[in-house]
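Here the complex is missing one protein chain, while the rest keep their positions.
Think of it as A and B in the order they're written, each chain with its own count starting at 1.
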Amino acid sequence: MHNAKILIVEDEGIEALDLQNRLIAQGYTVPDIAATGEEAVKKTEEASPDLVLMDIMLHGEVDGVTAAEQIRARFDIPVIYITAYADEDTLQRAKITEPYGYLVKPFRERELYVTIDMALYKHKMEKKLREREKWFATTLRSIGDAVIATDHNGLVTFMNPVAEKLTGWKLEESQNKKLTDIFNIINLYSRKPAENPVTRVLVEGLTVDLANHTILIARDGTEIAIDDSAAPIKDDKGNITGVVLAFHDITERKQAEEALRKSYEELDARVKERTAELEKLNQALRVEIEERKQAEEIISRQTQEIIEVSTPVIQIWEGIVSVPLIGTLDSMRAQQLMEQLLEKIVATGSLVALLDVTGVPAIDSKTARHLLETISAVRLLGAEVVLTGIRPAIARTLAQLGVDLSNVNTRSSFSAGLLHALTLLKLRVVNLDCAD
Amino acid sequence: MSADAHGEIIIDKEIDIIVVRKTVRDVAAKLNFGITDVTRIVTAASELARNVFLYAGSGVMKWRVLNSSVAVGMELIFIDHGPGIADLEQVMHEGYSSSGGLGLGLPGSRRLMDELEITSQVGKGTTVTIKKWRRRYQ
Partner (left out) sequence: MTSESISVIRIHDVLLVTMPPDPDDTSVTILQEKVLNAMERYRVKGLVLDISAVQTMDSFFARVVAETAQMVVLMGGKTVIAGMQPSVAITATQLGLTLGGALTALNADLALDMISDTFRRGR
């Protein structure tokens, strides 16, 4: 990596300068050179280089390994050790500081550059990875769902705060515990342990959703309704390396559902209650209707009888029947009248029917039509009608209505009509005194 | 006569008009219609059955007993698949007849009955429904 800033820590001045020249010639920047451990830490802080080339063996109290340790702890800057020789002990110490490279003097120039570039690259990648991990961790910590991760054996490797809260287990306590130890789920209704989703994911290698009505029993025995899914974690080659379990508390939703169901049931009960009331009311109404119907029928029958009485067809002479009409003549009465009159004509063998309308207050077109119909029907039998009681007012109305009575025998009074009827029968009324 | 009594008569011969009249008379009499109403119903049925036979050649009369809370009734439906009627308003007027008859059939039947309903489609046929009601007294 060109232009990378490299701090050289070397107590041999000549070697340091030589190294500096070679690095600059290669395109690196060398902001400073430190000769002691203390100086190395200080100058790292000041120059904030991209990399530190550290000689292990330094004069003074702080050797290279110690200095590197401090740099690593404080600044996250990669360190490459350079040494002519090293005893086993020092090497072990050096290893713990996780150096990014190790150059043994004398080293070839190319070896130097490759080691530097590798270290820079590795550091950059590690930094990226750390950032990503941090990002993931932050994400997992901040999402509302509980998340638990396990390795391929089903041992817990991670859980976020929500998962901690729901299960009642801390991440530190649960790490490397079996998932089933901290994630205890049962079926709401059967109260039997529910299938462990992680086991299923590990076996099937697919994402699975938890069955409905699952209850999580937390560490303190609290029961929480949850809804969840579990998904496998796979490596590049598709091997399952673990499982991620995500779940959330649906107690509120369940409660809402329950409340809804209850209110529905209440509503239903009220509707049923109301329906029953209405049914009762209906029954009462039916009874009342039935009673009224019977009453109506009685009235109707009485009306019928009254009508029959009100249109009495009487035989007033051999061959003559008479009907005095009183009141208004509606359709029903007109039918009654017609039937009774015709029956009587046939029964008595009468040739003339006197239809007296003296008692009819007014004649409208409908009444006139009924009368004409009656007259026609009587004629079909072979008898004749004499319409009597036609007062001036009624005559005028009939004329205005355009009722044609030209073919009908009409007389103004009943007695005149009777005389006419007798004439039709070829009978004559004589005054016996005069006849003599 | 039971409340849901019903039946039907095929009309495709002239003599079927007599069968219609006889059936209608029997049913109407059993329903306790008065003699004049029986005659009215039978006469209307005769008119409509003859229409079916004359204009459509064949058809059917369906009859059934009607029941309401206050009345009993008789319904007759005449169905044919004849030429149909183009102008219903015209045939319901007095004096109209498509075969030179007296033209009293439909308007006359309407006067004899309490209800008359007619639907017709040219080329498809005609359906005439008539009803007569009698108030219950007992």
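Structure notes:
Note that contacts are C-beta pairs under 8 Å (C-beta built on N, C-alpha and C of every residue); 3 or more make two chains touch, one makes a residue touch a chain.
Since the structure is predicted, the reported quantities are computational estimates derived from the model, not experimental observations.
From the options A:R110, A:R191 or A:K426, the residue with contact to the unseen chain in the full assembly is A:K426.
Touch with the chain that is not drawn comes from one residue among A:L171, A:L381 or A:A395, which is A:L381. Residues touching the missing chain, restricted to chain B, are 14-15, 17-18, 21-22, 25, 35-36, 38-40, 42-43, 46-47, 50, 94, 101-102, 104-105, 107-109, 111-112 (touch as defined at the top).
For chain A, the residues touching the absent chain in the complete assembly are 335, 338-339, 342-343, 345-346, 349-351, 373, 376-383, 425-426.
Keep in mind that, in the parts below, only the chains that are shown with their structure count from here on.
As a whole-number value, the distance joining the C-alpha centres of chain A and chain B reads 55 Å. Contact residues on chain A toward chain B in their complex (touch as defined above): 289, 293, 296-297, 300-301, 304, 335, 339. Chain B makes touch with chain A in their complex at residues 34, 36, 69-70, 135-138.
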